[in-house]
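Every protein chain but one is kept in place in this view of the complex.
So, subunit A:
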Amino acid sequence: MEKLINDFSLGLFFWQFLIFVGLIFLLKKFAWKPILDAVNEREEGIRNALLSAENAKKEMQNLKSDNEKLLAEARLERDTMMKEAREIKEKMINDAKAEAQTAGQKMIEQAKASIESEKNAALAELKAQVSTLSLDIAEKLLKDELSNKEAQTKLVEKMLGDVKLN
């Protein structure tokens, strides 16, 4: 202890105090404050950059999920649309079928009717023709029979009988 006190030099203490305190203030002004400020600023910058990157990521995620949602919606819409279209198609086909059927039926009916009328017309014509023919034959026969009256009459009768049978 005595040696320590003996070693203690007031001059050195004085200079050390003076220089050291001076150094603290000088460094504070010219070094530590700018250094720490710069470092803080940089750290703040890094923190902000990380934060904004995180935000951008989140936004991207949101956008992506939005997109997915939109896509799903679109798909759903498409599906309903397709379903509707299918239904419409089905209905149209059915309608068309039904219509076609009725139309066909009608046409058949018409055809039948026209056939019937044609047939009737043909029959009528045939009848008329037969009657004309019969008249012609009768005329001829009459002309002949006038010469052969007996035979003719028989023939007429026979013919008439045939006609009646018809």
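Going forward, contacts are C-beta pairs under 8 Å (C-beta built on N, C-alpha and C of every residue); 3 or more make two chains touch, one makes a residue touch a chain; residues count from 1.
The definition used in the following text is that contacts and distances are computed from a predicted model.
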**OP:** Out of "Glycosyltransferase family 4 protein", "ATP synthase subunit a", "Aspartyl/glutamyl-tRNA(Asn/Gln) amidotransferase subunit B" or "non-specific serine/threonine protein kinase", flag the one the UniProt entry gives for the chain missing from this complex.
**Re:** "ATP synthase subunit a"
Subject >> Option touching the unshown chain, where A:Leu12, A:Leu71 or A:Leu160 are the choices >> reply: A:Leu12
Original post:
If you put the missing chain back, which residues of subunit A would it touch?
Top reply: 4, 7-17, 19-28, 30-36, 38-39, 41-42, 45
